[in-house]
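The other protein chains are all here in position, but one chain of the complex has been omitted.
Per-chain residue numbering starts at 1, and chain names A and B are given in the order in which the chains are listed.
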Amino acid sequence: MKASLSFFVLLLTCSLSEPLFAQQLHPVIDAQIEAATNKPIAPPSTDSEFVRRIYLDLVGQIPTSQEAEQFINDSSRAKRQTLIDKLLQDDRYSRRMSEAFNVMLMERRGEDPDWQAFLSHSFQGNIAWDQMVSSMVFPDEQNEQTRGSAYFLTKRLEKYGQNPTDFPGLARDIGRMFLGMDLACAQCHDHLFIDDYKQADFQGLFAFINNSFIRRDTDYPAIGMKPVKTKLAFNSVFEEGEFSTGPKLPGLDEIPIPEFVTGEEFATPPNKETKAPGVPKFNPLKFLAEQLPTQANDSFNLNAANRIWFLMMGRGIVHPLDLHHSDNPASHPELLQLMAEAFAAHDYDIKWLVREIALSATYQRTSMVTTGLDDAKPREYRLFHEKPMSAEQLMWSMITATGHLQHIPDTTNTSTSQTDEEQDQLPLGLEHIRADFLAAFANPPREPETEFAPSVRGALFVLNGPRVLDWLESRPDNLTAKLETLETGFATPLYLAVLSRKPTQEEADKFNQYIESQSDKSTAIKQAIWALLASNEFAINH
Amino acid sequence: MNNIQYKAVAAPSTDRQLFNAKFSHDGKLLIAGSYQGDLRRFELTEAEPTELTPFGNHHGWVQAFALHPTENLLISGDSWGKLQAHDYTQENPMPLWSLEDAHDGWIRSVAFSNTGEWFATCGMDQIVRIFQTKNGKLRHELKGHNADVYHVLIHPHDDSIVSADALGNVIHWDMKKNRPKRQFDASETFLAHRLQDVGGVQCMTWSPDGTTLLAGGTRPKNGATVQGIPILIGFSWETTERVFLKELGATSDCYCEDVAYHPRGFLMAVTSGTPGTGKIQFLDSQNLDTAEPLFLLSNLSNCHSLDVHPDGDMIAVTTTVRGSNGNGRKVDADGNYIGNTSPIQLLTPDSPMK
Partner (left out) sequence: MTQSPNNSERHPLCNTAEHVFTRRQLLGGSATGLIGLGGLGGLVNPLFAKEMKSKEKQVLFIWIDGGMSQLESWDPKPNTQFGGPFRSIPTTIPGIHVSELMPKTSQIMHKLAVDRGVSTFDNSHSAGVPRINRGDPKDRGVIYPYFGSAVANLMGPGNSGLPPYVWVKPGSGGFKYQDAGFLGPKFGALAIGEGEPPPNILLPETLSSTNNADRNSLREFANQQYSQKRPPKFSEAQNFVYDTAQALMQKRSLFDNPDPKDVARYGDTPLGRDMLIGRKMIEAGVRFVKVNSYGWDTHGDNFNAHASLMPRFDQAFTAVVEDLDERGMLDHVLVIAMSEFGRTPRINGHIGRDHWPEAWSIAMTGTGIKQGAIIGSTNDDGTWVTSEPHDIGHFFHTWFNALGIDSEHTEYINDGQPLPIADEECSPIRELLS
């Protein structure tokens, strides 16, 4: 503790000369976290804890038993850093980040192949976060790989249920996702108890998008804009008077609305034949793309750093993620500020920030409660706190644990017609598996997945659903088949495969005795595998 | 039949909401049943319509009434089931006869035979009844509907009796055997939605030559605050087959509330939407597929009934007051709770029609 403190003091005095922390953020993270508490701090995680956790966080699934065992047995001192770097280069990193950002940004509203392509392309190429945000708020229709970014806007403009087009909802989500501010309750008046959130802030955001519309002339998501001619007028339900604003981000300057002679608002006029809407000369979204994701925008930077921290740590330094204001301050304001600045200074390199957090002792702490840690609160980071697993992480992890990956048929190019027999059976393709897991574990649309909220639906899926039980059937080289070849010593390969660790003696005895005592070993093996798949240790990212 | 234009000339109303407004045969009176137990009359002889004394000791809603084809006689039925006969031209009409429980509950429709010697009624008790005009004596009961019977009407040539119900079932009755003879399928006007039966046949009429039976309503999309596309279905009287289905608007236009043929041969329909847009449209009955109506007035609020003046030009459309909906307590300047009224739009052709 004291050593860290003096290190921190040293850092503070040196921090003004930027090269030191500009390269190494993780010591700063640790120093900040440790300096903020006098209470005991947990030791580092075991290798088993770490290998499972880092695989889940960087590639979205647990390690295979070989990967786990290899890591545990590796004696090199830098193995954690080596593993981190290896996983960051893995193909599955982009899959994992696409899945996580899809849930965060779209909140289960729907699926779209162009949107998926945008995410995959962005994470495969480690595209900077500011560029991603630019793409989302002002999509580039000419770029086939990224134009699906428009889905962020267009899906929110689609009507659902009996509701009219939810322009206020879209304005709200731009605030939530990119500024960390939920301005919903500031639409009709200044926020009643968050002094920082003003009605003018909401209306300024609203003015960016209230003239937008979903284009119907393309087969990919695309956003159109009508000519914006006037400022937006609004009233407060509490204050007298007429107010107005042009498009304006909180804390930044209002964008002036140019005047055009009627008939000259369009750079490209609407085309009645192709039904392409006109391209107006003035498009507020262009300015949004320029002003929103910039170093000058503090809220943007803090929110970005906070969300990536959340992905790794399970909790934002500001929590909830979209309620940053003076009365809900960051748990570690200086840390957040430093992270935000460093992230900006590194050109919003997501992989860089993820890596720095992963390298920190804060991230690598154990989640096991030891002496003096009973009272550890998540906001203190004295302990690594358990995190929920997403539907996608559960899916990939169960596929990996049971050794089923090799048995998933490639159904992408097969015809859709099925025989009657086939229709009665469980469809085997990945898209069906995904659909099952989303139905069992994903939140309904528009409900953020930030808290641990297990459901009876999910439990029943694991208990009785055909999917998981199907994977317990013996197939060449899967876990069941491998265990069936053994006479004794079932527990170790079982635990390594499912829980990424070796069993304790008590655990080994329990499982070995159970399987050995059953006359039908095959069935017993299935129950044993299932028990661990259904266990809390499996379902929780610890 | 081009350039048909109608314009509003007056909109008499009174202190109660009103149902179907009809012209007397001499065209001097406009009569409508009210929402509270009586009938209201307006005299049309002066420039401004003036209201006369209300009449009819009814209860509840007086939705159903019909005028005798030749005499100054009006039969009215209310939503409690009472039937009465009045001379509607008297200054203070008194009932010629009165039947307290002609039906068990809501009487929806009244229609005279071609000579007026008898008339038919129908209602919520699912029964069609035939009464003698001069004294209200019951002559027949026709049972066969399984739902609230919304309409009864008599064929212009041979006194055939047709009735239509809330499920979209239309029955042509066999008067000798007192049971259904044939049925027409207007079930497209009906939808079972959640706990509610939605729709049913809202209006009916005959083509002038009696060969086509028209039924109007909505093709419901949902119950509660009903939405649906207003539709008009035409059936061959001879074969019962459907000969046309015309959509009269969008899902917010909801119900086709009333339909009538103008003496000049075109079809007229009024719709009542949610929220409150009402439309009057005139259609070329020979060319119903033509998308454009011959005339369309769409700036009215909910239209509920349609009648044509005997002189063949003026029409009367009951409507409502714009902005007469809204949650919660709406009060006037004196703090009194504001009710609603039903202005009867009177429209005449803008220029003489050919």
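One rule holds in what follows: a contact is a pair of C-beta atoms (placed from the backbone, for glycine too) under 8 Å apart; a residue touches a chain by one contact, two chains touch by 3 or more.
Bear in mind the structure is a predicted one, so any value in this text is a computation, not a measurement.
Trainee: Any idea which of B:T189, B:Q281 or B:T320 touches the chain not displayed?
Mentor: Answering carefully, the residue with contact to the hidden chain is B:T320.
Trainee: So which of B:P12, B:G168, B:G276 or B:P293 would be touching the chain we can't see?
Mentor: B:G276
Trainee: Write down which of A:E144, A:E158, A:E431 or A:E451 is the residue touching the left-out chain.
Mentor: Residue touching the absent chain, from the options given: A:E451.
Trainee: Considering the whole complex rather than only what is displayed, give the residues of chain B touching the chain that is not shown.
Mentor: Counting only chain B, the missing chain is touched by 16-17, 35-37, 59-61, 63, 79-80, 105-106, 124, 148, 166, 193-198, 200, 223-226, 254-255, 272-276, 301-302, 304, 319-322, 324-330, 337-340.
Trainee: Residues of chain A in contact with the chain that isn't shown?
Mentor: Missing-chain contacts on chain A: residues 163-164, 166-169, 172, 184-185, 187-188, 192-194, 203, 206, 210-211, 230-235, 237, 244, 318-320, 323, 327-328, 367-369, 376, 383, 385-386, 388, 439, 444, 451-461, 463-466, 469, 504, 506-507, 510-511, 514, 523-524, 526-528, 530-532, 534-537, 539-540, 542.
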